[in-house]
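The complex is shown incomplete by one protein chain, all other protein chains being positioned as in the whole.
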Amino acid sequence: MSVGLVIVSHSSKIAEGVVELAGQMADGVTIVAAGGTDEGGIGTSFDKVGAAIEAAETGDGVVVLCDLGSAILTTETALDFLDDTARERVAIADAPIVEGAVAAAVAARTGGDRAAVLAAAASANGDA
Amino acid sequence: MSVGLVIVSHSSKIAEGVVELAGQMADGVTIVAAGGTDEGGIGTSFDKVGAAIEAAETGDGVVVLCDLGSAILTTETALDFLDDTARERVAIADAPIVEGAVAAAVAARTGGDRAAVLAAAASANGDA
Amino acid sequence: MALGREFVADWIARSAQAISEHRSELITLDREIGDGDHGENMDRGFTAVAVKSGDLPADATPADVLKVVATTLISTVGGASGPLYGTAFLKGSQAVADRAELDGAAIVAFLTAARDGIVLRGKAEVGDKTMIDAWTPAVDAAAAAQAEGRSEAEILAAAADAAQSGAESTDPLVARKGRASYLGERAIGHRDPGSVSTTLILRAAADAAAAA
Partner (left out) sequence: MALGREFVADWIARSAQAISEHRSELITLDREIGDGDHGENMDRGFTAVAVKSGDLPADATPADVLKVVATTLISTVGGASGPLYGTAFLKGSQAVADRAELDGAAIVAFLTAARDGIVLRGKAEVGDKTMIDAWTPAVDAAAAAQAEGRSEAEILAAAADAAQSGAESTDPLVARKGRASYLGERAIGHRDPGSVSTTLILRAAADAAAAA
């Protein structure tokens, strides 16, 4: 088991690519893409984000990586709709989506808890 | 005319997604993807990067956004193979690839020169 | 005359219509200082709202309908305005949860809670060049009109008028939230698209109340 990751991007390609890239360094970590609108356009989907958070929860909590501000708004709204116990197990990283996801994935793979994974993601800030 | 952008990612999906996403806010800016290896795998391609830099040069210089360290190594090597005049017109942004590309694209669209585009990209550091 | 479920249904229908009519205006505004999808986002959202809210049982309260508006906007808009308007309608519906009809006080409570929801979600202040620049004057004007004992229709008309001025007030601003913040000084001279859609929605409310 390890912390699961959700990749919320405006683009389904970006989200899928990040899952591939971060997954390369994180065998066994559950990383779920939530990219694009329900119709596959550029934007974010509340339903995709909610489903991805559920899928990424394998017992050790979830860290969410977002691209732009509106991805964060969608994710926070999805969190509002979780019950309190589920919501407490999910945190949004303050990190760039690609670089943060790679760092977070490695931290999750090496057994880091949610705080360690969040810290690893944030360490990718300002160091592209 | 405006500064052109090149998006160098280990993943062709990420590179293409960033072109779409940043392009949405940057009508008329040339943004070229250079993602994945020559075979389409995860990695970077010297030839793709070189060709993308050439394609993005529409007269006002080029700013390159990279994901991980090895993308920077590949890009720097590609720059080494340009002649001096061409090389002087290209700069690698110190910025996260997705967030930096969006900021850079907007700066390019609003007529920023290469320094302004680089500064816009860098402003996305630490502010995901 | 307090406003019931039919008012809410009419408000939604008029909002959907207004958004659809102003779709390309909203797109153009968002293209200037954003990504150009606000008209499409809002039209998709309100088209879905019009469908979904029609499915409600006959005994649904205004709050029940407003909650469906919220969840539908959240699920369908696809841009920042989805969670923002969604949270607005959600918090607003919670503020009037116990009412079969909305009197002036309830309308002010709805608008206040809606605005507070947007602030909670998006952290914008007046002057940041967002929809808050339309909502906050609208809430203030509605509260003032209600304090003066005006009718529900008058309260909502005051809100819509204030939202309109608020939207206009965004023209000279630099944006500090949302995509327009990427533009820095280049956003000056352009109106915030979300403040315009807010005005359309509040004007639809005023028109629906006047027709009730």
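To keep things simple, chains are lettered A, B and C as they appear, and every chain counts its residues starting from 1.
Just so we're on the same page, a residue touches a chain if its C-beta (ideal position, glycine included) is under 8 Å from a C-beta of that chain, and two chains touch if they have at least 3 such contacts.
What you see is a predicted model, and the numbers here were worked out from it, not measured in a lab.
Trainee: Who does the absent chain touch among those shown?
Mentor: A, B
Trainee: Among B:G28, B:G41 or B:G59, exactly one should touch the missing chain; which is it?
Mentor: B:G41
Trainee: Check the options A:I14, A:A103 or A:V117 and report the residue that touches the missing chain.
Mentor: Spelled out, the listed residue whose C-beta touches the missing chain is A:A103.
Trainee: Name, in rising order, the residues on chain B that touch the hidden chain in the full complex.
Mentor: Answer for chain B: residues 37-38, 41-47, 68-70, 73-74, 76-77, 80 touch the chain left out.
Trainee: May I ask you to list the residues on chain A that touch the chain which is not drawn?
Mentor: Chain A touches the missing chain through residues 24-25, 27, 102-103, 106-107, 110, 120.
Please note the rule applied: only the chains that are shown with their structure count from here on.
Trainee: Measuring centre to centre with CA averages, how many angstrom lie between chain A and chain C?
Mentor: One centre to the other, that is 30 Å.
Trainee: When the centre of a chain is set as the mean of its C-alpha atoms, what distance in Å lies between chain B and chain C?
Mentor: About 39 Å separates the centre of chain B from that of chain C.
Trainee: Of all residues in chain C, which are in touch with two or more distinct other chains?
Mentor: 35, 37, 179
Trainee: Got the chain B residues that touch at least 2 other chains?
Mentor: 24, 102 - these are the residues of chain B that touch more than one other chain.
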